[in-house]
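Reviewing the structure listed below.
All protein chains but one are shown at their positions in the complex.
The first chain written gets the first letter, and so on, giving A and B; residue counts start at 1 in each chain.
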Amino acid sequence: MSDLSQIVQFFFTGITIGSIYAMVGLGFNIIYNATGIINFAQGEFVMLGGMVMVWLTASCNLPLPLGFMLAVLIVTITGAAFERFAIYPLKKPPALILIIITLAGSIIFKGAAMLVWGKQTYSLPHFSGEEPLHLLGATILPQALWVIGILMAVVGLLAFFFNFTMLGKAMRACSVNPVAASLVGINVKRIVLLSFAMSAGIGAAAGIAFTPIVLMEFDRGALLGLKGFCAAVLGGLGNGTGAVIAGLLIGVLESFGTGYISSEYKDAIALGVLLAVLLVRPSGLMGSREAASLKEF
Amino acid sequence: MVKRYLPIVAFGCAAALLPLVCKDPYYLGILVFIGIYSIATMGLNLLMGYAGQISLGHAAFYALGAYTTGLLTAKYRVPFLPALVAAVIITAAIAYLIGMACLRLRGHYLAVATLAVGEIIFICLNAAVGFTGGPSGLAGIPSIEVGGFSFDSDFKMYYLVWSLFILLFLMTGNIINSRSGRALRSLHSSQTAAAAMGVNVISLKVQVFVLSAVYAALAGVLYGHSVTFISPQVSDLMFSVRLLTMIVVGGMGHLWGGVIGAALLTLLPEALSAFQDYEMVIYGSILLAMVMFLPDGLMGAFENLYKKMVKVVRARGNG
Partner (left out) sequence: MKKLIFSAMVSLACVSSAWSAETYKVGAVLAVSGPAALLGEPERNTVKMLEEQINAAGGINGHRLEVIIEDNEGDEAKAVMKVKKLINDKVVAIIGPTRSGDTMAVIPIIEKAQIPLVSCAAAADIVKPVKKWVFKSPQSDADAVRRIYEKMKALGLSKAAIMSGTTGFGTAGREQLKKFAAEYGITIVADETYVPKDTDMTAQLTKIKGTDAQAIINWEIVPAQTTVMKNKKQLGMTMPLFQSHGFGNIKYAQDAGDAAEGVLFPCGRLLAVSSLPDTNPQKALLAKYKKDYEEKFKADVSTFGGHGYDAFMLVVEALKAVGPDSSKIRDYMENKKGFVGTAGIFNYSAEDHCGLDKNSFEMLTVKSGKIVVAQ
């Protein structure tokens, strides 16, 4: 395999996994922007998306597109329910408590998934066939293109939502200043609910798209969540575009790192990046320094 | 003065007499583990309850302690006490670096940074097969030997662990009631106000973080020499979460919170062994429920109840 095609191969692998990190990072950002908290259960939404989809298609025999939409809907509702049940009832909880709540939530989701689906891995059929495509001397699965495509669709939808709809603008207002937002009549509590719902939905879509490539099991969420979080921080917490670029970047770094340096320390790459960012430039690549120092997180 | 020390003295007496009554190595073994976890949580409790910071990677310091003395005593035949000193220094140094880097930032970057560090240490312990034994772990760690006396049974370890616990308990109590302790508690209420009063916020937070890391390392050292085998599993994320849960259940910011939480969360699974598969869900639910309904933990609830009862009694007395 020529050097160029090897590089291209690493690149393809990198952007595929990077798209997942990007979507998880986007989910983090949405919740962070609306509430100022980090949702440690984000990775679990990805896992749930994949698992629910497996159940819908394998046990309920639903066709793919219907299954996809229903799975996303179910996980979205789960995310909203989590918010209503665990976060909404508390009056102005300190950040410490909220962190523990989302952490507890992630453990509950993981444990529940284990009870319902057991500990084995599950597979999904590829959306449009398994025959790899050949490009520039490297191969890429059609499913990988689906993953990247879904990322772009999500980014597009979010851009439209935040810039051209009232609700989206209300969410942006909330993230800037919740007090002022409520003063102009925005129902902040509802925005929080919406943020959880959206993050869950995006996570689920990522999980469903990814499962055919890598299989899914009940404890896959933790590591994905952590790396997605690295993407969010690297891109600048709260910055959507940043998360996408950072996610792809981390995926590519991981891929090249594994290929050229060492495969044992692969996971440490994303984490190392996170630490480096925190030490050197906590506002991330695209976040603003002043905003970062003012935010309560 | 007597009132303040009464509980710990009573506890100490009870703890000292217990093994004379119950010599069963199984129960002693469990009590040794509870003691070890209590020491680890004591430090974390200082951090969470008083400094209001959260660490999701404390298992990393636990592992650092265990591996440092484990490797030094098992592979290089270093006597225990110097190995212990090395463990404390190494852990303190790493904690200092992390603390300085993260605690100057507002908010909870420490939580995430410690999460990342915990994972990185886990990965490194696994990968450095030649040095640490990798995933197969390190076997043959000798028992603690000090001045010719060897702690080679559950009975002896019990006394060592719980004596250390009591010592640290007294020390921690003194810290909290000292000037630094009051400064610490002021941090929790409002960092700005504390800074306005001349408290060096960052320096204090770092000190607490380092101290909590050292407590965890000590616990790890005791663990390693008690089980005589360690593997990277000790730095696992779930262990960090369990320590956290112990504090939340027992009571954040209460001196006794760590012990109560450790005792409950070690004994309960033994009693509930029928519900193995449900353990994760139960764990998460307990954590969630505690944090939502009893954020001050059991100790906090206990205290509130006590205060209410006192009020009722007083009201009755006056009425």
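Keep this in mind: a contact is a pair of C-beta atoms (placed from the backbone, for glycine too) under 8 Å apart; a residue touches a chain by one contact, two chains touch by 3 or more.
The shown structure was predicted, so the numbers you read here are calculated from the model rather than taken from an experiment.
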Of the chains on display, those the missing one touches are A, B
Of A:T78, A:S175, A:S255 or A:S283, the one touching the omitted chain in the full complex: A:S255
Which listed residue, B:G12, B:G137 or B:G173, touches the chain dropped from view? B:G137
Full-complex contact with the absent chain, from B:S163, B:Q191, B:T228 or B:S285: B:T228
Residues in subunit B touching the chain absent from view: 24-26, 29-30, 33, 123, 126-127, 129, 134-137, 139, 223, 227-231, 233-234, 270, 273, 276-277, 279
Identify the residues of subunit A touching the omitted chain, counting contacts across the whole complex. 1, 6, 9-10, 13, 16-17, 114, 119-121, 123, 130, 132, 138-139, 141, 210, 213-215, 217, 219-220, 223, 254-256, 258-259, 262-264, 266-267
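As a working rule, only the chains that are shown with their structure count from here on.
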List the centre-to-centre spacing of subunit A and subunit B in whole Å, with centres computed as mean CA coordinates. 33
The subunit B residues in contact with subunit A across the complex are 48, 52-54, 56, 101-102, 105-109, 111-113, 115-117, 119-120, 123-124, 126-127, 237, 241, 244, 248, 277-285, 287-288, 291-292, 295
Where on subunit A is subunit B touching in the complex? 38, 86, 89-90, 94-97, 99-101, 103-112, 114-115, 222, 226, 229-230, 233, 264-265, 267-268, 271-272, 274-275, 278-279, 282, 293, 295-297
